[in-house]
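A single protein chain has been omitted from the complex, and every remaining protein chain is retained in its original position.
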Amino acid sequence: MKNLPRGTGLAGALIGLIIAASLISPHFLNPINILNVLRQVALYGILGIGMTFVILTKGIDLSVGSIVALVGVTGAVLMEQGMSIPLMVLICLSIGALVGCVNGFGISHFRIPAFIMTLGCMVMVRGFALMIADGGTVNPGKLADSFFVLGGGYILGVPTPIYVFAIVCIIAAIVLSFTSFGRAIYAVGSNEEAARLSGISVPLVIFSVYIICGVLAALSGLIFLSRLSVGDPNSGLGLELEAITIAVIGGTSLFGGEGTVLGTMGGAMVLAIIANILNLAGVSPFSQQVVKGGIIVLAVLLEAGRKPRS
Amino acid sequence: MLNITRRMLIISAGLATVLTAAPAFSADKIVIGFSQASSNSAHRNTMTKRNQAYAAEHFKDVDLIVTNAEGKSAKQISDVESLMVQGMKVLMISAQDGAAIAPTVKQVLAAGIPVITLERSLDIPVTLHVGPHNKPIGTLAGKYIAEALKGKGNVVEIKGDPAVAPAVERHEGFAEAIAGTEIKVIAETHADWDQEKALKFMEDTLQRFPAGQIQAVYAHNDNMAFGALRAIQAAGRDKEGILIIGIDGENAAIRAVAKGDLTATFTYSTVAPEGVIAAHALATNDTAALEKLGTLTKKDDGSMEIEIASKMITKENAAEFFCKGFGDDPECK
């Protein structure tokens, strides 16, 4: 067990799940179902990638679910007012960046622990969403086709979110593995003081990863909005935990300095397949939670067993 | 040094006088307390706002104090206690958790203050309960589906949050109505009133049951009904004639019913302005106003109830209800 390469536990769990799924339900391998699953992978995976950046620096971002809600509500309101789609998208992504800035500032400048800072933002941002939506959902009427395509549409027969996720993954992988900035992220997460003494600007790195996470959460929010066609201030509850789970199952260490885009993609797949199987098998919703949790613990244990104790 | 202390003393004394006198200024007005459970749904917010607006316009002799428990039963307890301190003559309350708030409500009643429960009832007897009943809605929905499907067919039930009474009762009424027919619930879940969760579940369920195997969808609220609708549309199965039923009578849903996207919904009263009218009536001992609201039933334990029945909205009568519900609808501005 110890000397197997990284990610063996994850790959094993994934293959096991796919086999189990095919056996449990004949509908699993149905092409439309596969596309549905991939769409779920994309929706939550984008959040997971953003969270990976943050966890790599030994941080955490609990505000992503609230950002999704705020973006949904804001986007719906702006569309109701007749704003052009590109401008609306720009504003929504900026909201994500802004929340990321606030988080990053508190954490890098005032040294507030990430858990507490992002928790505060989580509550505040959700408050904003509820304020803007006046407690109810915001209905912008029929969506412009150009926007509907984002979440509900297909390109060449494949759901659009999957393309978006693919692009996000490619860019993220390039940044993490092939740029100085990516190295700096791993350095800060492995040993902040050593990073500082190596000439890395630690505050800049921390700022950046929270902005990245915020923007990706906003992107996710836009896709959710496009899919549901309403802005719901109560949406996205618990999304942050889902994103963290995806990253951690994918091998991202909560102690910083370890994690990959490929791993996070795998984590997103594990979670999406589990949810899908449980629905296809008609498992009662309460049992679903128990099963989900159990498989997560199993995947993490397998990965932990592979690492030698330091 | 002494001068500063003297100044502070005088200012504090002054403030104290003003503060204690303040309630005296509004002593002319009747204080009515309204303890709301939370503010995170359009239904609940509409309840609060419309009661407030009505009171402001029609009851100039009333000072309506509203508190929001933000979904926490512990906070609601302290909200009610603080309302008592402010000298309320009547308490309107929509409970977050009936069992938790019961002891405090008993204290209020013992102090001689009448208590009106809105929409959510308690297990203990109160002065008056006003609101819609959930179980009959479920029964109506069940009967409608049974008739429309001629007693035979498959239904997908998308339930609300399992911890609250409305979800339980909407399910029970439905289950009773279809008992004895050949209508079967082939898939069910708790989607916590959330549209995305309902959408995801419906997506997978559509995979599980290919064309022709689902005849109807019964969602416990309009939000989730919309989620199911989107999934059906995305899967290209909207021409199958699957019936989709929601509850709450949101404006957007009424429009969707008129269009034919949703099959039916049910009005679910926001108890506004009935709530504050009833409170005012109790405060001024105006039984006539009370009876105008609806059928007043007196129960064995001394409590009274006014049921605001829910009406079913289908394509035939949807037009009458445009903009009379609650929630956002771009064509209702």
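Each chain carries a letter (A and B) given by its place in the written order, and its residues are counted from 1.
FYI, a contact is a pair of C-beta atoms (placed from the backbone, for glycine too) under 8 Å apart; a residue touches a chain by one contact, two chains touch by 3 or more.
To be clear about the criterion, contacts and distances are computed from a predicted model.
Trainee: Consult the UniProt record of the chain that does not appear here and report its protein name from "N-methylglutamate dehydrogenase subunit B", "Glutamate/aspartate import permease protein GltK", "Anti sigma-E protein RseA N-terminal domain-containing protein" or "D-xylose ABC transporter ATP-binding protein".
Mentor: The correct option from "N-methylglutamate dehydrogenase subunit B", "Glutamate/aspartate import permease protein GltK", "Anti sigma-E protein RseA N-terminal domain-containing protein" or "D-xylose ABC transporter ATP-binding protein" is "D-xylose ABC transporter ATP-binding protein", the UniProt name of the unshown chain.
Trainee: Omitted chain: which shown chains does it touch?
Mentor: A
Trainee: Touch as defined at the start, partner being the missing chain; which of A:Ile15, A:Ile174, A:Leu241 or A:Leu301 qualifies?
Mentor: A:Ile174
Trainee: With respect to the chain omitted from the figure, which of A:Leu10, A:Leu38, A:Leu143 or A:Ala187 is a touching residue?
Mentor: A:Ala187
Trainee: In the full complex, which bits of chain A touch the chain not displayed? Write them out.
Mentor: Considering the whole complex, chain A reaches the absent chain at 174, 177-180, 183, 186-187, 190-191, 193-201, 257-258, 310.
Here, only the chains that are shown with their structure count from here on.
Trainee: Just the number, please: Cα centre separation of chain A and chain B in whole Å.
Mentor: The computed centroid separation for chain A versus chain B comes out at 34 Å.
Trainee: What does chain B use to touch chain A in their complex?
Mentor: Touch list, chain B to chain A: 39-46, 187-190, 193-196, 199-201, 203-205, 207-208, 223, 226-227, 230, 234-235, 252, 326-331.
Trainee: Applying the document's contact rule, which stretches of chain A touch chain B when the two form their complex?
Mentor: Counting only chain A, the residues touching chain B are 25, 27, 30, 32-33, 36, 40, 80, 130, 134-141, 152, 224, 227-230, 232-235, 237, 275-276, 279-280, 282, 285.
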